[in-house]
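The complex appears here minus one protein chain, its other protein chains still in place.
== chain A ==
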Amino acid sequence: MPTPLIQISGLEKAFPTNESWLGQWRFQHGKLKRRKDSVHALNGVNLTINQGETLCVVGETGCGKSTLARVIMGLTQPSAGEIHYLDQRIDQLNNRQRMVFRRRMQMVFQNPYASLNPRMTVYQTLSEPISFHNPQLSTSQVDEQIDALLESVGISASSSDRYPHEFSGGQRQRISLARALSVEPDFIVADEPLSALDVSVQAQVLNLMMDKQEERNLSYLFITHDLAVVEHFATRVAVMYLGRVCELAPTRTLFSAPKHPYTKALLSAIPRLDTNTAQPIRLIGEVPTPINKPVGCVFQARCPYANQRCYEQSPAMMMQGDASSVACHAIEEGRL
């Protein structure tokens, strides 16, 4: 039985839109009404991340993946819902209480250039978190740790006095990872860590992440739009659409038997290597912006199977026989 590390329930996050004061007025029922719109980036997300697993999150741009990552990390306050780390609630901690979790949970970002301080050498970048979280260590012990850490991510310890711009993209991303690993976390959130890198460098970083997971029973929440990476690396996959999880399944199951109409469209759109795959299922319409809470299913506007119920009632996640869960009326009604 997998042990849950992080449990998320009913998570919501709304951002106010930056509409002008004038733009906030609506004419309704014969009078002017002021209405402030908001963007519902997360709309009731329930997820569990187990110890030692990689949960990949996929979905179109703007569906709330980064917001989910930031809320879990405590970088953004949720509007509603709860996040538990083992049995402790962590979504309402103050800065001091959060300190313990800062160490256990780390984040790696898409752009390794923006996330490393350009004016700090690699040594400085790594020594700061190590000595902060381990004040008992002597300078030489910190140095030893840094050398070992750099070696473990495949960067020679002798280059620790160099600055980020002196490294290649892949090396920089491995340094970001070294920094995340420097405090020996249990859990790493990685938001598109590979998308700035080309295939050969992606392979280096993914290999490193898999090695570290094996060594330390690390858990990952891995956000990516590269489905080949998901297929290779994920234990389970969560597919998000407009702030909701619409399908959650073990990786093999998801790729061999996708169920939700959006998942099917998403999987058929990956440019695969061979040239004679089927035509992608075309999604009509642009990605909608989640202004105000949607009524009914979030996918209704682009779904070929939508019926009246889909416009009125939001589908709940339902367990399927093969350990996946899907939120779709058509599947529940046996129409799909």
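Points to keep in mind about this one:
Keep in mind that, in the parts below, a contact is a pair of C-beta atoms (placed from the backbone, for glycine too) under 8 Å apart; a residue touches a chain by one contact, two chains touch by 3 or more; residues count from 1.
Rule of thumb we're sticking to: contacts and distances are computed from a predicted model.
The protein name that UniProt records for the chain not on display, among "ABC-type dipeptide transporter", "Rieske 2Fe-2S domain-containing protein", "Signal recognition particle receptor FtsY" or "Oxidoreductase", is "ABC-type dipeptide transporter".
From the set A:N95, A:S156 or A:S200, the residue in touch with the chain omitted from the display is A:S200, counting the whole complex.
Checked against the hidden chain, the listed residues A:Y85, A:Y123 or A:F233 yield one contact partner: A:F233. From the options A:G170, A:P261 or A:P315, the residue with contact to the chain not on display is A:G170. Screening A:E60, A:D191 or A:E247 for touch with the missing chain picks out A:E60.
Listed for chain A, the residues touching the missing chain in the whole complex are 60-62, 168-171, 197-204, 206-207, 210-211, 225-229, 231-233, 251-252, 265-266, 269-275, 280, 282-283, 285-287.
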